[in-house]
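Worksheet for the structure shown next.
Missing here is one protein chain; the remaining ones are kept as they sit in the complex.
Then we have chain A:
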Amino acid sequence: MFSTKKAVALSAATAILVSLAACGGSDDSGNSASKDGKLSGSITFQTWNLKNDKYTPYFNDLIKQFEKENPGTTIKWIDQPSDGYEQKLSADAAAGQLPDIVDAGASMMYMLAKAGILMDVSKEAPKAAKNYTPGGWKAATFSGNGVEKGVYAFPWYVNDGPQYYNTEVLKKCGVSTDKLPKTWDEYFDAANTLTDNCKGDYMSTMMANDMGDLASAGIKIINDDHTKYVFNSPKAVAFLQRFVDLYKKGGIPPEALDAKWSQQSDFFQRGTIASMGGSAYSADGFKLNAPDLYKNLAVGPKINDTPHSVTVGYEMLGVNATTKNKPLALAFAQYVTNSKNQLEFDKKAAVFPSSAGTIDDPYFAEAASEDSVKGQALKITLDAVKNGSASRPAEFTDSNGNDYYGEQVAMALQGKQTAKQALDKAVAFANKKLQQK
């Protein structure tokens, strides 16, 4: 099938070839951009859905401060709305008008890196690595399948979250609220108690249709050199089978089968499900939109068989490889992601930093000690972010495996195929996509 991404990859590759031919041989890499002399000129800096009452003042101040410290520079800030961001990036990349700095998550960055449009910042700013946490730096490192090994973005804000529970549903269905589940065994115990005692109430929408679920059960997703997916191991089959059984028992709402992940919070706020995996900031949303639920809210850690969280999500800033003002773009991208500025942003957005050492700032410990649901959520997330890592390979984008995988899992839950068939098919599909250039 004709896909947008393929078109982008092709067109962008052509654009790169042309531009390489045009300026081939110029090798001024290796300089720590912010230190070699004076910065000047202007660049465009693009964020994703961060221009609103809450964050606009932060970015305006940030840019003003930078321009003051570096007279003669101009940063043009643009922001893209929430929907259609991937298409927008694709089109801009294909047309050769990607902004100098772009904000995106790991899989969109991978797509751009594969199209050859992102700068390898480990080469262009070799000293930067020590300024970021190893987890963040690793999340921006891509290699294999046509991507030369490198770090294709500066890590920016980080997120993860706890597991939220509706204690009203738990109590009604005989599940103890004193000891919330921590491991998958405990989770299934609780889910079985719930379905035994209540008909029509569901545990959650979790059904192993997310790579994070598999990884948190200690299942290996992809081999070490990222050339082959391996999530159809016997362990994975057994894990998926537990969800198949739970679905049959009535522990997972059928509407969830074709729902997007974001819809789980709708289910949760309606009181349909007893539990959902959320973010540190979800509690604020519950308070605003579902005050009744908020009264009965409890938080526990994400369900995990691994010692640390494997569902950390990294947002990053990529630098356009064809930027006309490389020193300024590199300098500003690092300025936004430096410790001080990340901390300021984290305070505003209730997210977490990827800059080295920032997370030890007393602010986080203090916020996490607050005796509220939000405080507890922050505490759990803080721990997850400190020690955790990302598990969904950046290569496993929606169109390159994730969507297809979700469909296969849904069919397995409905009993249309076995758990093994579902995983085998999804692995075969994703492997084929992986090998496509």
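FYI, contacts are C-beta pairs under 8 Å (C-beta built on N, C-alpha and C of every residue); 3 or more make two chains touch, one makes a residue touch a chain; residues count from 1.
By our rule, contacts and distances are computed from a predicted model.
Asker: Of the candidate names "RNA polymerase-associated protein RapA", "NADH-quinone oxidoreductase subunit D domain-containing protein", "ABC transporter permease" or "Tetracyclin repressor-like C-terminal domain-containing protein", which one corresponds to the UniProt protein name of the undepicted chain?
Answerer: For the chain missing from the view, the UniProt record says "ABC transporter permease".
Asker: Please pick, from A:L293, A:V312 or A:A410, the residue that touches the omitted chain in the full complex.
Answerer: Final answer for the missing-chain contact: A:L293.
Asker: One chain is left out of this view; which of A:S90, A:S107 or A:T133 touches it in the full complex?
Answerer: Answer from the full complex: A:S90 touches the omitted chain.
Asker: So which of A:Q269, A:T322, A:Q342 or A:T358 would be touching the chain we can't see?
Answerer: In the full complex, the listed residue that touches the missing chain is A:Q269.
Asker: In the whole complex, what residues of chain A lie against the chain that is missing from view?
Answerer: Within chain A, the residues touching the omitted chain are 2, 4, 7-8, 11, 48-54, 78-84, 87-88, 90-92, 94-95, 97, 266, 269-271, 279, 281, 284-285, 288-293, 349-351.
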